[in-house]
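Heads up: the structure comes next, in structure tokens.
Every protein chain of the complex appears in place save one, which is left out.
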Amino acid sequence: MNEMTPPKTERAAALKGLGSARKRVEDARFTQGKGNYVDDLKMPGMLFGDFVRSPYAHARIKSINADKAKAIPGVVAVLTADDLRPLNLHWMPTLAGDKQMVLADGKVLFQGQEVAFVVAEDRYVAADAVELVEVDYEELPVVVDPFKAQASDAPVLREDLEGNMEGAHGPRRHHNHIFTWEQGDKDATEAVVGSADVVAEEMVYYHRTHPCPLETCGCVASMDKVNGKLTVWGTFQAPHAVRTVASLISGIAEHNIRIISPDIGGGFGNKVGVYPGYICSIVASIVTGVPVKWVEDRMENLMATAFARDYWMQGKIAATKDGRITGLWCHVTADHGAFDACADPTKFPAGFFNICTGSYDIPTAYLAVDGVYTNKAPGGVAYRCSFRVTEAAYFIERMIEILALKLDMDPAELRAKNFIRKEQFPYQSALGWEYDSGDYQTAWDKALKAVDYEGLRREQAERVDAFKRGETRKLIGIGLTHFTEIVGAGPVKNCDILGLGMFDSCEIRIHPTGSAIARLGTISQGQGHATTFAQILASEIGIPADDITVEEGDTDTAPYGLGTYGSRSTPVAGAATAMAGRKIRAKAQMIAAYLLEVHDDDVEWDVDRFVVKGAPQRFKTMKEIAFASYNQAIPGVEPGLEAVSYYDPPNMTYPFGAYVCVMEVDVDTGEADIRKFYALDDCGTRINPMIIEGQVHGGLTEALAIAMGQEIAYDELGNVKTGTLMDFFVPTSWETPYYTTDHTVTPSPHHPIGAKGVGESPNVGGVPAFSNAVHDAFRTFGLTHTHMPHDHWRIWKIAHDLGLHG
Amino acid sequence: MSKMQINITVNGKKQELLAEPRELLIHVLRERLGVTGPHVGCDTSHCGACTVDMDGKSVKACTVFAAQANGADITTIEGLGGPDGLHVLQQMFKEHHGLQCGFCTPGMITRAYRLLQEIPNPSEEEVRFGMAGNLCRCTGYQNIVKAILAAAAELNAAKEAAQ
């Protein structure tokens, strides 16, 4: 090595590549108030759209009279289903193979449903006009319970489907039934369960909640009639998919549609779907010829766009007397609301719920899911989750605890006894997945040691004694979880949305002076892609991350991709980035060899340069190679240094983690105080530890909210009871505990850099950890299971029902 | 409905405009004056994304009428620091990863600015209590708290050095 060349480690550090806690490049604009979110957009002549929404959960619309509304100065139009019908846009396809009313067509099916769209000069006039649209409703019987919805005399909710007993996912057996989805071996599982030493059985309900990003959904649609181009800026987690869907349903050629996701104020699954507001804005812009903005308010967001969960999971888990699990049986009643608008891959109407065997080697399993219509908002999105994985993790982690109770065994020991062992990977699960890699026991041992599990159990027992002596009214709960996620959807052979394979993409251009731009089909909503994807690339191509611009979210410039949700960006787009980088490097190698006048095979990669083997003083840096690619005529090589990669992952990735929550529960008030939370995550190769930690803190806090109080609750008439942030629980800094984070690293064997994704792990693992802690506090008093959310009164009720109030 | 003359000072600049009395301060700032740092998150004064500093108090601009704000002196995130010089809080939020999607950030920093005026050397508990009017869905607050404590330390060190 010549004297001028700094050592390898120094050069590698300067790149700020993989493993660097690089500060985020996004933060400069956000900290200065210069983010560019959709409601920040302002255009000449722009109009504002606002919805008239149904106050009823189920009603026939007898008439709509917009005369008074139209008479207000500044009101441009009031659209109803009748106006959209000639364009065939009064209904739209959902991502789940169903269809959904854009504007109420004859009836409404949930409270808050879109009935008419007012277009006015500004949002104040629009709101005034909304008040004046007169809708005559005839109330119909309401069904909010998915079990009652399946009674033979239940009201018909979807009259449009009457008589149609073949749905998008197979036969329907009732007028409010959507699909049945089965996995595993039913007969074998029932035989195992029927003859097992021990069977624990429980109905585990994961309540209805909502992703509730701080920024609500919205868009600006702008039809340029001169050029025939439609541009839509919006809160889209999957801009390319929106473009294709918009083209298919509007008939506008896809090249004439440009979808742009500007900065997005959090998504968490809320911004994957296509909403009536987008369609109405597009139509309104086509009709008026000027840009039309629609931004929902918080109440509309909670009532109408994309709820999550609402899964009734009936489970049976079978084991030998000494705690070896032999079988798992599960039946889910899935409440999808009025339209099936889940955003799952097409072949998975219950998402990846069949990961519900979790971290355990369960030889036999069976799962059936029935989707049901009710008079509630549509959705069923993956709220910080990879398609029903949070439901699955919650289910298995509750069932394990319930089994441990039945076996009178320590739940930590029961888990350890049944882990899939390191040497079993790749592991074929009974419900159809091939787990890529894992080392559960190591993570588990590390977690239990870190929290002094034995000591905690002793302290808990002492507290119970003190409680029984009347010295305290607070119990200690220790919530354990070992979760396994399935993320990175996914292989095109089994994952598509509306026929679009779930690959992702990256296109890289190296500039002559050795800096670069990378464009991806994903879109960050806070994950920091502009920071981390540059790091992946820096390590691959030896250009400092600081010299790489990452651009996402504009369908006119980015290569096609399926977007950001389900922790898929790192596993899929991150892989595409690495692969595109490798193409760059392969070409760079040829250029370097040419410049160094040696054979291609005689140079080798060295952090940021190619070096002649055995002659380290002879090298070409990437900076030199980049310039050469633009000014040297290299025989047989095209000028320039660019590459694009469309990455179709061979498998999903399977991040995992071990969480421990220590909670003090006040038996009298139902208040719960999180005393300690330890989170060990294994997401494979760690790209940016600072960002990983931030993701874990945030995901845990969303888990805290869900487990401890956050719900979309309905009364019997289908009225939403939790429509504002007064009642919809989002914890503040005061209720949120301090988290201790930790990690192990088990790389994914099939991912180019071994990364697995982390964004959703803390939510998937956090919810059972918090919930198990509540249950565990009352374990010695006979509690088996109770439903979330564990808000004060429900915890109080546990104590009350157990006779702890004297 | 008739409009009224509103005179406000925003980030040191006097502004005169005609607005309906019912217009919310947040809309006056964002739509009339192009000050889009503060955001609307919840509409009901729970989330604090719209926080601005008004006459030396942290207020939620979604719950103040333009008419009420007439005559007020308002500072938003844009007024705390910019490309020519960041406020220490802006630097520390970046340094300690105190933000992710960025939507709550302007309100957070503007609120933290006032908190540190009142409690220059806060404990972690005081920061958590003093920031409880601002919701964040991404960070779990841990790094926000860390950033504010770090900013307080920096500001105090600078003050001491100056004395």
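The first chain written gets the first letter, and so on, giving A and B; residue counts start at 1 in each chain.
As a convention for this text, a residue touches a chain if its C-beta (ideal position, glycine included) is under 8 Å from a C-beta of that chain, and two chains touch if they have at least 3 such contacts.
Simple rule for what comes next: contacts and distances are computed from a predicted model.
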By UniProt, of "Xanthine dehydrogenase family protein subunit M", "Ger(X)C family spore germination protein", "Aspartyl/glutamyl-tRNA(Asn/Gln) amidotransferase subunit C" or "Iron ABC transporter permease", the chain left out is "Xanthine dehydrogenase family protein subunit M"
Displayed chains that the missing one touches are A, B
Residue of A:D297, A:D370, A:E485 or A:D682 touching the missing chain in the full complex: A:D297
One chain isn't shown here. Among A:R421, A:K493 or A:K721, which residue touches it? A:K721
What residue numbers in subunit A mark contact with the hidden partner chain? 123-124, 126-128, 131, 297-299, 668-671, 709, 713, 721-722, 725-727, 729, 731-732, 734-735, 791-793, 796-797, 800, 805
Give me the subunit B residues in contact with the hidden chain, please. 1-2, 4, 20-22, 24, 43-46, 48, 51, 57-60, 63-65, 67-68, 70, 111, 115, 129-133
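Please note the rule applied: only the chains that are shown with their structure count from here on.
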Gap in Å, rounded to a whole number, between the CA centres of subunit B and subunit A: 30
Could you please specify the touching residues of subunit B with respect to subunit A in the complex? 20, 22-23, 27, 30-31, 34-44, 46-47, 49, 76-78, 81-83, 86, 90-91, 93-95, 97, 99-106, 109, 127-129, 131-145
Per the touch rule above, subunit A residues touching subunit B in the complex are 23-24, 26-35, 37, 39-40, 42, 122-124, 212-216, 263-266, 268, 297-299, 525-528, 690-691, 693-702, 724-726, 730, 732-734, 736, 738-739
